[in-house]
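Removed: one protein chain of the complex. Kept in place: all other protein chains.
Up next, chain A:
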Amino acid sequence: MRSARLIVPTLLLGAAVSGCAAPSAPAGSASETRSWTQITQEATGQTVDLWMYGGDQQGNAYVDDVLTPAAAELGVTLRRVPVADTTDAMTRILAERQAGTQDGAVDLVWVNGDSFATGKQADAWRCGWSSVLPNMTYVAPDDALVTEDFGTSVDGCESPWHKAQFTLVYDSARVPVPPTTIDGVLEWAQANPGRFTYPAPPDFTGSVFVRQVFYSTAGGADQIPAQFDQAAYDALTPGLWDALDDVAPSLWREGRTYPSDSVALDRLYADGEVDMTMTYGPATLTQLVADGTFPATTRVLALDEGTIGNASFLAIPSSAGDPEGAMVVADLALSPEQQAIKADPDTWGQFTVLDTSLLSATDQARFDDLPVSTVVPPYDVLSRDANPELASSWVSRLDDGWRRTVLGSGS
């Protein structure tokens, strides 16, 4: 969405303004002191408005057909508000925060990364609640993917929903011998002019591709400090920009232009204009192949050095009108049963955030019995040597650097 680019700076401005002018809005950092029984009692009869990106049909169907009826059994009405971009929800939340609203229209948001960090900076999240959810006992406490969200400490301000893995995708009919490293992908792109490109950052997917190349040119993820560091930026990024500049003339349309977002890249791939695409949500691949959008010969490209992984979360704004209901829904979404249904590729195929070794034998069996996707390998294969995400302060700097250095360097 074009408007999304305007939203981020405006959000930051809004956050800055609200920091000075906000009246006594509920503090986002208070921790939960009520018992779970008390919370569930107060949740009964509440209507939870879940704002989420609405472009994923399987995700919409899962929430409408599985999660919503299950919430109704707990006495909570779940209502899905489809948005084109999570930043739309953030705009509303920050406005509510700025106005000091106590019964806001957003109760729960599907969020991660920059939006979460922005909200946390603006004190716009209710915090300290996710650690008291009963189903948190099945989440490994030392799992860095769920304790940190793009370098921002979660601090009980959001509850994990599922894991994702950055994934390169290729058409095996057109690429019989696929590369196995990022370096190899860039070489392949130069050997096959016009057959590869990536979305222009700050698109979410284009941005993670640039970070993946950064890990490669820096000599591995552990060479880059997780929190932004100017000295490391100055020392390490020239290699990244060189690599991307070198490949630019060999990209689709000689690198003079880039797809604006991952939807545009997916379309080029579906139309056979390029031979590879990429996604931070491999769960959608199974369906895209099944409905014929992507060719049947679509395969996931396994990288020797592993790829970047993250988790996405459910967060409750501090202005939420029905926070208890939202907590009940978040806990329900974290239950082994819901996590297993959601992990089924026929339902949604999203990787669980639970540590299955902590589950009862019956619940473990739910995960063991899941059908395997013909396109997407299981999580333990896909996440082998998974790289951690960089802090969102890195993300915005790298996106800026790409725009200044690489954009327009095509032939």
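Just so we're on the same page, a residue touches a chain if its C-beta (ideal position, glycine included) is under 8 Å from a C-beta of that chain, and two chains touch if they have at least 3 such contacts; residues count from 1.
Methods note: contacts and distances are computed from a predicted model.
Per its UniProt entry, the chain excluded from the display bears the name "Putative spermidine/putrescine transport system permease protein", taken from "Pyruvate dehydrogenase E1 component alpha subunit", "Putative spermidine/putrescine transport system permease protein", "Fatty acid desaturase" or "Nitrite reductase, small subunit".
The hidden chain makes contact, of the residues A:267, A:384 or A:397, with A:267. Looking at A:77, A:91 or A:147, the residue that reaches the missing chain in the full complex is A:91. Among A:82, A:193, A:225 or A:377, the one in contact with the hidden chain is A:82.
Residue-wise, the contact with the chain that is not shown comes from A:287, picked out of A:68, A:287 or A:312. Per the touch definition above, the residue from A:51, A:150 or A:241 contacting the chain not shown is A:51.
Annotation for chain A: contacts to the undisplayed chain at residues 1, 3, 6, 10, 14, 49, 51, 53-57, 60-61, 64, 81-85, 88, 91-92, 95-96, 98-101, 104-106, 262-263, 266-267, 270-273, 284, 287-288, 291-295.
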